[in-house]
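Heads up, one of the protein chains got dropped from this complex, but the rest are sitting where they should.
By written order: A and B. Residues from 1 in each chain.
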């Protein structure tokens, strides 16, 4: 055994010497040229390979055909990939240089993938000012934009109207004080077991917490790119979030799959979530709920998510890829895309026609998007977000002091670094 | 250890007595009905989720999401299955899964039993350290090899090919370990007799050893087929276009996060996926039981 061990250690040492001598990262920034090259004029030609996840991957084929009608010399070859492992698939594809021309990329992965140098900077055929500012922000890594915000989602308040009426309060609280009072009243006199449900921790809880931080005037990074997760504003938001749990208005544990039925039954009076819940509630035959933008602290804010489309540097058909993306960002296409998938358009101009312009529930999302904020696209964001999730869970469930939690978050986040 | 176990009466037990002692042998001196009841109760526990899966695949989406869940479908529907078959290129994905699983299973049966035989019955140069290395690789968490393996496979030009899907799994350490443990138990006399008759090692392996390994081969076949059939991450990474997707990869398209999962389609898919595995299990499980008890005599 020991002999084998010695031999293999020696072999390893030799290999690693060969591999590593004289190497080493000189610069953490993405290498190569970060200025975007121009895209050729005229119609798209050739084959464009596209990866997209879930429903988007499935629905894309109809749009690919429509694109080919306008660009007869171009064909779009789309491959649907499962959300579950999309991150792994894209990462391994980058490692082995097996990337397609275009891929759908989750907004919070942008920083990581852009910093590999595998993404192509966005050319000027796609204009920043045609998108919601929060949505465009998700494509910007270290001041360079990569890709196009394809569709968006944002978080709003869902309130059970009947419970609010019974409690004699407005189902649309507009300030922090009102939200506290409304949720308490709906629990005390509205017959609800819980006045509000806020995610108490675990994966993605930061997406419910951060709107309150932004409302309080907090930020994740300051102007110089330093992490600011222990500011008084951050602590204030944590304390406000915690108050719902210490007052017993928000439940500490909501078993998976029970939120919707409890909300319909009036056991849970309100919750914060994205547009997909409209569909789920309607499918359950329930329409008697009120949507409203999240309440105002010092300012209005919510979380913006969704997905972007990015072109890879090694794309075989770079021009065709950008032309396809540009076409998908046109207001008409975006509006048609909403009809097909219920994905909210990232382009405000697409909100001026059809259901998007007339439906009152959708209008709430439209309003919220104007003030919705995205976390900065830094490579290590997902890792920092997990720290927030973990500490937030201690705040809500074990009563950890908000100041201590913020200090701990800042400390751990600084140790991780932004990765830029 | 115990001298009692060698008591000579054991070979002359009358048949009637044998029946009685068989019941004792399982470690329960109580009548058999007690065992049936216990095993039956246990059976309810183990098959309930499976039955729920089958029954729920026949419910509409809203009923599946209902809380608390229903047991019997209130509305019986085949819509999940019809939608599954119309939305998925089912024959293609099924063929891909079957091709990969069959080749991987055959490869493991052949290559692992060959090496397992060599490990168990031939005293050859390098045997011990080779076995240790093979065993050790069983213990390396698979996820750590994903990226290097994919880079390698892509350098070999095998991305989006059946070869890329099959080759990395064609011979696994699990099978070697299992076959070595089982073949080691076969009496050496059989092999020595073959050697004295002048039979070559391969002939001994093919004519004497393999026929005696039925239970082990059946076990290995079931577990390898199951593992390959359910493999998700590797086919996903290697297949760069949908025409090389296997069933689990294709079905994962309907799992899009806690809130937007299409449970009806996922459950119908799970039911469809499980059928071939059950067929393989039904065919092979008999051999697990028969095997040695009858064949060891010769």
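Methods note: a residue touches a chain if its C-beta (ideal position, glycine included) is under 8 Å from a C-beta of that chain, and two chains touch if they have at least 3 such contacts.
We take it that contacts and distances are computed from a predicted model.
K.L.:
For the chain not present in this complex, what protein name does its UniProt entry give, out of "High-affinity zinc uptake system membrane protein ZnuB", "Glycosyltransferase family 2 protein", "Sugar ABC transporter permease" or "FMN reductase"?
P.N.:
In UniProt, the chain that is not shown appears as "Sugar ABC transporter permease".
K.L.:
Going by the contact rule already stated, which one of A:49, A:115 or A:183 would touch the omitted chain in the full complex?
P.N.:
Residue touching the chain left out of view: A:115.
K.L.:
Could you tell which one of B:58, B:186 or B:250 touches the chain left off the display?
P.N.:
Spelled out, the listed residue whose C-beta touches the missing chain is B:186.
K.L.:
Residue-wise, where is chain B in contact with the chain that is not depicted?
P.N.:
1-2, 4-7, 9-11, 13, 17-18, 21-29, 32, 35-36, 38-39, 42-43, 45-50, 52-53, 56, 68-69, 110-112, 114-115, 117-128, 130-132, 134-141, 143-149, 151-152, 167-168, 170-171, 173-174, 176-178, 180-182, 184-188, 192, 195, 200-202, 205, 215-216, 218-219, 222-223, 226, 255, 261, 263, 266-267, 269-270, 273-274, 277-278, 281-282, 285-286, 288-289, 291-294, 296-297
K.L.:
Identify the residues of chain A touching the omitted chain, counting contacts across the whole complex.
P.N.:
The missing chain touches chain A at positions 1, 3, 12, 15-16, 19-20, 23-25, 28, 30-31, 87-88, 91, 94-95, 97, 112-113, 115-118, 201-203, 252-253, 255-257, 379-380, 382-383, 386, 390, 393-394, 397-398, 419.
Note that only the chains that are shown with their structure count from here on.
K.L.:
Mind listing the chain A positions that touch chain B in their complex?
P.N.:
Touch residues, chain A against chain B: 1, 4, 53-55, 57-58, 77, 79-85, 88-89, 91-93, 95-98, 100, 256-258, 260-262, 273, 276-277, 280, 283-285.
K.L.:
Tell me, which parts of chain B touch chain A in their complex?
P.N.:
It is residues 61-62, 65-67, 87, 129, 132-133, 146-147, 150-151, 153-155, 159, 232-233, 236-237, 240-242, 249, 252-253, 255-260 of chain B that touch chain A.
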